[in-house]
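For this depiction, one protein chain was excluded, whereas all remaining protein chains were kept in their positions.
So, chain A:
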Amino acid sequence: MHDKTLTELAAALAAGEFSSRELTESLLARIDRLDGELNSFITVTADAALEAADRADRARAAGKAGPLTGLPLALKDIFCTQGVRTSCGSRMLDNFVSPYDATVVEKLAAAGTVSLGKTNMDEFAMGSSNENSHYGPVKNPWDLAAVPGGSSGGSAAAVAAGLVPAALGTDTGGSIRQPAAFCGITGLKPTYGRVSRYGMVAYASSLDQGGPMARTAEDCALLLGAIAGHDLRDSTSVARGVPDYREELEASLSGLKIGLPREYFGDGLAPEVEAAVREAIAVYESLGASVREVSLPHTELAIPAYYVIAPAEASSNLSRYDGVRFGHRCENPTDLVDLYKRSRAEGFGEEVKRRILIGTHTLSEGFFDAYYKKAQQVRRLIRQDFLDAFEDVDVLMGPASPTPAFDLGAKKDPVSMYLQDIYTIAINLAGIPGLSVPAGFVDGRPVGLQILGPHFAESRLLNVAHRFQQATDWHRRQPAFGKENA
């Protein structure tokens, strides 16, 4: 069962080949066997999962099953889940049991899905390798010496290893697309405002967006339909109808205009990754698409702008972790300042502290105009670059990451880690949707093709990805890890 896609599982459940309980038990057993090594889950909610599976089976027996009823999945541990620890990968929230559900968690439960648990992540979604987790690094199922990418590394690794057919991730600068690429799965970052952020622990509010991670674009379409939509509790969610994202999956790509941003194929891109991406683009040409080079002239400013805006917002968003009401509190504080200082010093990891310091600095009197305001100006230019490009082409394509997954412990310098996100980060600044699909391997490690579209063009992106997956089988490949035990 563990090698089936979400869509295949839905069909099997509907056909009565097995029950949701059987499926859930089988995956829980697999998690039990394999995740000790992989470390993709922070919390497995086996009892709640089995109860939900039973409910789903009863609903199906009563003829009340929907398209997602009984389907298992996992949630990045950034989504608040009532009665379950929501750690955000941080010691700070190790003791935090959320008293409420995030909107997307509510929606998925209402759709009858079965959550198996909460997946590992970089602390507060800050990182590109999942090495910044209080709960230890996650390994890449394709190569246990490699990182799974981050920050949604646990979700990506769990799907790749067949522990769960799909998972939710979040993406602030590439945190869905880069781990999806590193783990050989499909991951979609929707348009900013498409999916409610209510109950999603905030890192950088103007950039954060939740989205689906699964084996196929078809599965992402199914899941996106369940989580997208306007939410009165999130003012930045957009009041716009949610289409059935599966409807246009089969549309022909004949006449599709693909743009290749010149800046995404320059220095720093590993030649083997470029070769894989160019091969994927050749597949599109064979499907009737035309390809042209375009320019996103402000690309090189994306990382500097991001590392002003995101830390600025983070420094404010993370102020609530003060040891007063919830989360980590130091032992025997001598006074209020001591309580703040030690609770935060003990509760936050290095990278989180680094970004809080950067953000606090850039917002400070005398620096605000030079950093924050300037970065916002750059952000508008970057957005305009994309809008201009989409005047001429339907989608943009390029690598999701300059290299395949690197080794655990390989990147010690924060800036070299930040440069990992060179192709993904501008997309969050522009607010447009982006998706990564498996497009080959380099030395046994997956390569991801990134596909970008205009705001709210999710249906088109999923269609473009789906047609590729009908023409290729990269997304069907499975790692050796877990096979001998299957």
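We take it that a residue touches a chain if its C-beta (ideal position, glycine included) is under 8 Å from a C-beta of that chain, and two chains touch if they have at least 3 such contacts; residues count from 1.
Everything below uses one rule, namely that contacts and distances are computed from a predicted model.
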Taking the list "Multiple sugar transport system permease protein", "Outer membrane lipid asymmetry maintenance protein MlaD", "TorA-specific chaperone" or "Aspartyl/glutamyl-tRNA(Asn/Gln) amidotransferase subunit B", the UniProt entry for the undisplayed chain gives the protein name "Aspartyl/glutamyl-tRNA(Asn/Gln) amidotransferase subunit B"
Any idea which of A:T5, A:N39, A:T69 or A:S98 touches the chain not displayed? A:S98
In the full complex, which of A:A312, A:M417 or A:I432 touches the chain missing from this view? A:A312
Going by the contact rule already stated, which one of A:T7, A:T86 or A:S129 would touch the omitted chain in the full complex? A:T86
Out of A:M200, A:A400 or A:A426, which touches the unshown chain? A:M200
Option touching the unshown chain, where A:S26, A:T236 or A:T472 are the choices: A:T236
In the whole complex, what residues of chain A lie against the chain that is missing from view? 79-80, 86, 88, 93, 96, 98-100, 102, 197-202, 204-206, 232-236, 312-313, 315-316, 318-320, 322, 324-326, 336, 340, 360, 363-365, 368, 372
